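The structure appears right after this line, and notes come after that.
The complex appears here without one of its protein chains, the remainder shown in place.
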Amino acid sequence: MSEIFLLNVAGLSKGFGGVPVLANVNFSLRGGERLGLIGPNGAGKTTLINVITGGHAPDSGRVAFQGRDITSLPPHRRNRLGLARSFQILSLFPEMTVFENIRNALLRYRGRHVQIWRRLSRLEDIRAEAAHYAALVGLGQALDQRVDTLPYGEARRLDIALVLAQQPELMILDEPAAGLSASETRDLVAMLQATIGTCALILVEHDMDVVYALADRIMVLDYGSVLAEGTPAEVSANRQVRRVYLGAAAG
Amino acid sequence: MTSLLVAGGLDAATYWSLAFMIAAGLTVVFGMLGFLNAAHTSFYMLAGYVAYTVTSITGSFWAALAIAPVAVAIGGLVLERLLFRRLYAAGHTAQLLLTIGLAYVIAEATKMVWGDSAFSIAPPPILAGRFSLFGATLPVYHLFIIAAAIVLLGVLGLLLRGTRLGMLIRAAASHPEMVGALGFNVRNIYTLVFMIGLYLAAFAGVVMAPMEGVYPGMADDALVQAFIVVVAGGLGSLPGAFIAAGLLGVVQGFGNIFFSSEAVFFPFIVLGAVLLFRPLGLFGVKSA
Partner (left out) sequence: MTMYERVLQRQILAGGHAGRQDKYGEAGATLLLLGVLAAAPLFASRATVNDLGQAVCLGLFAISFNIVFKYSGLLSFGHAAFFGFAAYAEALLLQFFGNLPIPLLVLDAAASTAILGLAVGQICVRREGAYFSMTTLAIGAGLYSIAFKWSAVTGGTDGLDGFMPDTLTILPGWQWDSPGIAQTYWLVLAILIPSALAAWALLELTPFGNAVRAVRQNEKRAKFLGYDTHHVKLANFTLAAALAGIAGALWAIDNSFVSTDSIDLTFSTTVIIIAFIGGTNWYWGPVIGAVVYIAASDWLSALTPHWQIWLGLAFILLVLFAPGGIAGLVRAGWRRANV
């Protein structure tokens, strides 16, 4: 019965300047599982992501990854353990090309990101791998385009490519469909379904279609506490959740 | 031994006063406007030199004390209108670059007008003597510096806490948009705060002159001190600057008495020690 969860969050609380944002959050995730994290604006979803990935330190509680306590590890150490995230507000390397952005992720994943005895331009294997990931997200033709000239939808896909390129154990996507049109969102969902594979996923999203398409389980956050947790069917039937979040119209 | 302690104590209080007067303006302007002014101590230096000229002409230290800080503050006002205003939104890189360049230019201009040499100003006769306390003979002038600092800061404190203008300033410091929305000209309030900061530094420059003279490198030396105080106290924090200036004062005041040649390094040790335990300074906060 003692099973090591991939991710274990216990008693997590966090406040900013006296305002509580997370209140005693507990949940676990197994390898390969896909969890949708939903809740109204200000419910604490992004803060929870930040605490899990190392952007904020919690006021109390523990985060464990693959059985190992990572609560006080800095973000870069967590990433190296196999935890990769995307960002709600685009955060890419603006003056670099699509290829160079993916290369940044790849080099670090391959442990070659601070080498001084190889020439960047001669890393053929990295170039091939980067092209592969670009193609996966549909950016195969845009390899040499500078990111600050990319259309928003393509930049969002590049964001995902950076996560995929590091072949993480756990992917955390923070509103990957934010700002995308309906058709772009459909394409995104299809792309994610095709590429996530056995990776575990935490997906923060407002678009319920995306959540239902990708998540095995859903967790609802409200005012920093877990309001409900379960399969999509269970959660959408939950009266409290419907009142708070899915809208009285669903009733 | 008591006499040494007393002497050290008086020196400590004196240095505390001066360090705080110099650094206060720098840290407040940063806290309110986000403006880092590396030319801040250039005004300190200019005031000292102007005071020298005024005392040479009029023979009166009091005239210098009345005129020089005001004159320099007005000069600062002109610079604020012409140059600094444009920099408030330009980011710290641009601000540091431009103000350090300005400091360079002011330093050279000072040498151009007054030459390369150092000057001293005689303290006014009333304050020129010494007095005894617990076996130590101490300069009366140091008491004056401390008293003047207390009076100035007391007046400022009263202004901030007891007048409508002071209330406006405090409000503008934390909620500029609200104050602006209420119809007040926040820009002018900021300018006023800037001027007060400059005035304090300039005042310190005049008051420092009879003690350590005026010399071409004094802006640089004071800048180092001011930066140490501001970083140790926490960028933008006035209470932090107050305490950090106190630490520096104590360390310099007693250091000079007991370790006269190594005392030069003590401020750096203080900075290092503070940063070791509080990397952002005593009251520093991570900016957004």
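Letters A and B mark the chains in the order given here, with residues in each chain numbered from 1 onward.
Quick note on the criterion: a contact is a pair of C-beta atoms (placed from the backbone, for glycine too) under 8 Å apart; a residue touches a chain by one contact, two chains touch by 3 or more.
Keep in mind that what you see is a predicted model, and the values were worked out from it rather than measured.
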Original post:
Which residue, A:11, A:42 or A:75, contacts the hidden chain when the whole complex is considered?
Top reply: A:75
**OP:** Out of A:71, A:166 or A:185, point to the residue that touches the absent chain in the complete complex.
**Re:** A:166
Original post:
Which residue numbers on subunit B touch the omitted chain?
Top reply: 30, 36, 86, 89-94, 96-98, 100-105, 107-109, 111-112, 217, 220, 223-224, 227-228, 230-231, 235, 261, 264-265, 268, 271-272, 275, 279-280, 287
Original post:
For subunit A, which residues touch the unseen chain?
Top reply: 53-55, 74-76, 79-80, 84-85, 87, 91-97, 100, 103-105, 107-109, 112-121, 123, 146, 162, 166
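One rule holds for everything that comes next: only the chains that are shown with their structure count from here on.
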**OP:** Calculate how many whole Å lie between the centre of subunit A and the centre of subunit B, each centre taken as the average of the chain's C-alpha atoms.
**Re:** 49
